[in-house]
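One protein chain is absent from this view; the other protein chains keep their places.
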Amino acid sequence: MTFENFIDTRKYTERLCERLETEDFVVQAVEEVSPAKWHLAHTTWFFETFLLKPHLSTYREFHPRYSYLFNSYYNAVGSRTHRFHRGLMTRPPVAEVMAYREYVNQEMGILLSKRMTEEVTLLLELGINHEQQHQELLITDLKYNLSLNPLHPEVLDIAEYPKRGETGWESIDEGIYEVGHQGKKFSYDNEHGRHKVFLEAFNISRALVTNGEFEEFIRAGGYQNVDLWHSDGWEWVTKNELKRPLYWQESGQGFKYYTLEGMKVVDPGAPVAHVSFYEAAAYAEWVGCRLPTEFQWEVASSRFDWGQRWEWTNSAYLPYPRYQKAPGAIGEYNGKFMINQMVLRGASVATPDGHSRHTYRNFFPPQSAWQFSGIRLVK
Amino acid sequence: MTFENFIDTRKYTERLCERLETEDFVVQAVEEVSPAKWHLAHTTWFFETFLLKPHLSTYREFHPRYSYLFNSYYNAVGSRTHRFHRGLMTRPPVAEVMAYREYVNQEMGILLSKRMTEEVTLLLELGINHEQQHQELLITDLKYNLSLNPLHPEVLDIAEYPKRGETGWESIDEGIYEVGHQGKKFSYDNEHGRHKVFLEAFNISRALVTNGEFEEFIRAGGYQNVDLWHSDGWEWVTKNELKRPLYWQESGQGFKYYTLEGMKVVDPGAPVAHVSFYEAAAYAEWVGCRLPTEFQWEVASSRFDWGQRWEWTNSAYLPYPRYQKAPGAIGEYNGKFMINQMVLRGASVATPDGHSRHTYRNFFPPQSAWQFSGIRLVK
Amino acid sequence: MTFENFIDTRKYTERLCERLETEDFVVQAVEEVSPAKWHLAHTTWFFETFLLKPHLSTYREFHPRYSYLFNSYYNAVGSRTHRFHRGLMTRPPVAEVMAYREYVNQEMGILLSKRMTEEVTLLLELGINHEQQHQELLITDLKYNLSLNPLHPEVLDIAEYPKRGETGWESIDEGIYEVGHQGKKFSYDNEHGRHKVFLEAFNISRALVTNGEFEEFIRAGGYQNVDLWHSDGWEWVTKNELKRPLYWQESGQGFKYYTLEGMKVVDPGAPVAHVSFYEAAAYAEWVGCRLPTEFQWEVASSRFDWGQRWEWTNSAYLPYPRYQKAPGAIGEYNGKFMINQMVLRGASVATPDGHSRHTYRNFFPPQSAWQFSGIRLVK
Partner (left out) sequence: MTFENFIDTRKYTERLCERLETEDFVVQAVEEVSPAKWHLAHTTWFFETFLLKPHLSTYREFHPRYSYLFNSYYNAVGSRTHRFHRGLMTRPPVAEVMAYREYVNQEMGILLSKRMTEEVTLLLELGINHEQQHQELLITDLKYNLSLNPLHPEVLDIAEYPKRGETGWESIDEGIYEVGHQGKKFSYDNEHGRHKVFLEAFNISRALVTNGEFEEFIRAGGYQNVDLWHSDGWEWVTKNELKRPLYWQESGQGFKYYTLEGMKVVDPGAPVAHVSFYEAAAYAEWVGCRLPTEFQWEVASSRFDWGQRWEWTNSAYLPYPRYQKAPGAIGEYNGKFMINQMVLRGASVATPDGHSRHTYRNFFPPQSAWQFSGIRLVK
């Protein structure tokens, strides 16, 4: 990792915001999403806190209150309220956050030209990966926040709905397999602890489920058929009166959906996105299949294309054998979320280049749908 | 009412926003407040809808979606959700709303130079009064929204806490009095129907209760003494763990409060503000007095100074004899709110010049405290 | 007031429960209603606490925990939770509560045979009136609790839906009238402070609105027409998806309703019951009338029959001039509720004989409908 990698990452974050109005940076529609401004500042705070302050003796803090405002580690009572308040913080203005980014970039240049120790290199890599994670959230949070606007803002051209690839099934034999990260390249603590698992034989689909296939499920009454759903999923569907995936709208002729390039007619050949675990599992039940476990997915992943959608697995997010939380704030990230969440594998059209690997364990609660999440089947 | 009056009002609204950052225009912290941008647009929509569209044949709508976005008459199911979404509408941006204002101003110039009929004159007066009401809300909503920001933005210099005037009591004799608006000058439908009321003799304080007096109530345990509170008031206090008025903070030496000029030490000689009806009534109970009824207030109002604080009365907001809702959307405003609200009389430091009269009936639910609301006593 | 009056009142309470199963005494469906067992015990606790303990030196408490369990004066934090827990208190069993009643009755006999002082006489009268109030609540709470049971229990024969009387309008002249209680007979503190009011001339209907008339309102789309409702009333209707009064069900041929004698076909000639203030006001709006103020009602009450329904007025529940809370727990009752409630005048088919007078001020929040509440009109 070099200063050039660092600057590339930083600039890419800003490029994602090029077409935003100042106002677009501020809002937060629900607790799970954050304002664009917060992502810009928080990723900067990370470099300031974990690299500049401890490792660059000449560094002077940009603003005394930013550490409080842009820290995401909310352990104290009342933190949830606080988190939802992100969207009410009109100050500092966007221009000042951009100045903060620039200031930290320059100071990082000084640090990296001077003290490229092993620890600094590791923290730099972590900081870059952290910012990459937030790039993806920046995109999905923007989409959620802007989707509520009746003017349907057009702010970013990513090919949200590419064509899916080859179809058919891959067969995997019964056996003992090794899973988990190995090697020196960057990875998170939750994928460490490479270990053996025993898998029975299974078949896994080469392609993701498409919009068109999911439309059949809708038209066959999938959202009205309790037998297809988990008990909690059914409660979620009925309480929210759901009849189609997030961002879909019924129009005169079929479905439309909101994308960051504006409203579009649903493309039947593209992989379905923005389904929750509950919807993915109900669809799998309807076609007489299952979702893969995360180990089935990992073992089979070299046999199919992936990277368009985060793929819901039927594995709960739990620690690997020998998993240990890293000490301190950096280590806090993963372990404490290992309950009430399901694992997603793969990557999506919003994942930045170079930020994906087949051992990566993403995770969200089963009702989450604002990520580009899709469906692969096993039988 | 002339075009000059119109332009003066319009420009005053904009002057209130001069020191705001673009970001400050967007947010909405709770359902009861609105974003500054919304106030700017909604008051403009009023002139467009009720004057330009029906009375200026050459008028062309500024934008086809604005009528939907900036209408406040939410009668349909689900309107509340909608109202809270005001703070999520990043588009149109502030600059475009300002262009909308300018466009409507120019078209109004055309209309008023051509067709100053009696109906147009009445609607113009109504529109100006409507915008004046929103000027006050713009100030109080801004205060609420910005008060949550740890950076304590300083955006407007109004003397929020002036000195209070002369003290002592005025005596009013028993008798039949007339209340309600009379004359040709502008007034709202809720103050119409001048009528007789019988009042027993009473004494009313010349001055408002001060911060210093209210601090005594706090220090005497007023917020912990159930006997002083209405049953619903006590529930409100305990549920929200209240110990002092809105915007007050405990500091090392006494209290500070947030103002639109930043954080300040509480001024003991200024009239208390931002108390709810519950707090006003509990204070009155504590000193062995009562709040005036709205008729006591109106009858006695020529005997004392008023205009610094909206003054809570012990009158529920109910129709006067012979009250009738005006037909259509304009008439919808007052009558439908005549339940679960208490009347406030007077005016406040945020009320624009010329927008107050002693028959004016303001009203809010008893827990509301974000207006500059204060306390006058009777005994 | 004599021991005989006391015993008559006590026995009447028990007669109301004669046809209940033990299980029926226990439950509490919503916070506003109480279990029958609680009413039986709480009224007994009143005599124990305010008469026996302070005035009968030989009295020995029946059970040390009952004072805590059957006290309704909940001033402490968390009281609401407590109130809802009434319906979870399986112990003491009903039989023991009956023994408690009998024990207190006997001790009251001793007290009244010995020390019929003026204070004891006043407290006896208060206790009897208190128990009479709870007799009415016992009936209405039972109705609510049992109405949820698919087996439609039949437990009490009162003529819930009598024929209404004479129709037409009474004219009342403009003038100064006196309102409020006078004389020596029992009354509550909230009706004290007889005072003058000025009323404009009005007409008041001799008869209450009937079920049949209210059905017309339903069939004319009254529950779907926002223009007829208060803003809060419309929210209440839409949130609860209301389409008819409480206890009404749509059946194949018209409406049925649950009564304490079981399910019955709606009687079109009987006065409508179980409407909220919101429904009463919307109905009045629909027919181009108003609800009377409590003073219009009181002044005109000698000109029409009343007593079948509590009649919603358009007066908020507020203190009369010179109203003062009585000191201590007994005085706590009325004053603290003087916010967010509307006055009802009259009496209902559930009101015990002798417990009604034309100055009586009943009060409930505007959404309440489980009392036998009806509609009279003015124009």
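A, B and C label the chains in the order they appear, each numbered from 1.
The working rule: a residue touches a chain if its C-beta (ideal position, glycine included) is under 8 Å from a C-beta of that chain, and two chains touch if they have at least 3 such contacts.
Note that the structure is a prediction, hence the values are computed from the model and not measured.
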Missing chain: touched chains present in the view: A, C
Touching the absent chain when the full complex is considered, from A:Lys196, A:Lys264 or A:Arg303: A:Lys196
Touch with the omitted chain, as defined above, among A:Leu126, A:Val287 or A:Leu318: A:Leu318
Touch residues of subunit A, complete complex, unshown partner: 75-78, 80, 176, 195-198, 200, 226-227, 229-235, 238, 277-278, 281, 290, 314-316, 318-319, 321-322, 332, 336-340, 342, 366
Residues of subunit C in contact with the chain not shown: 21-27, 29, 37, 65, 68-69, 85, 87-94, 145-146, 148-151, 153
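Note that only the chains that are shown with their structure count from here on.
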Chain-level touch network, classified as line, ring, star, complete or other: line
CA centroid of subunit A to CA centroid of subunit C, Å: 57
Distance from subunit C to subunit B - Cα centre to Cα centre, in angstrom: 37
Junction residues of subunit A, two or more chains touched: none
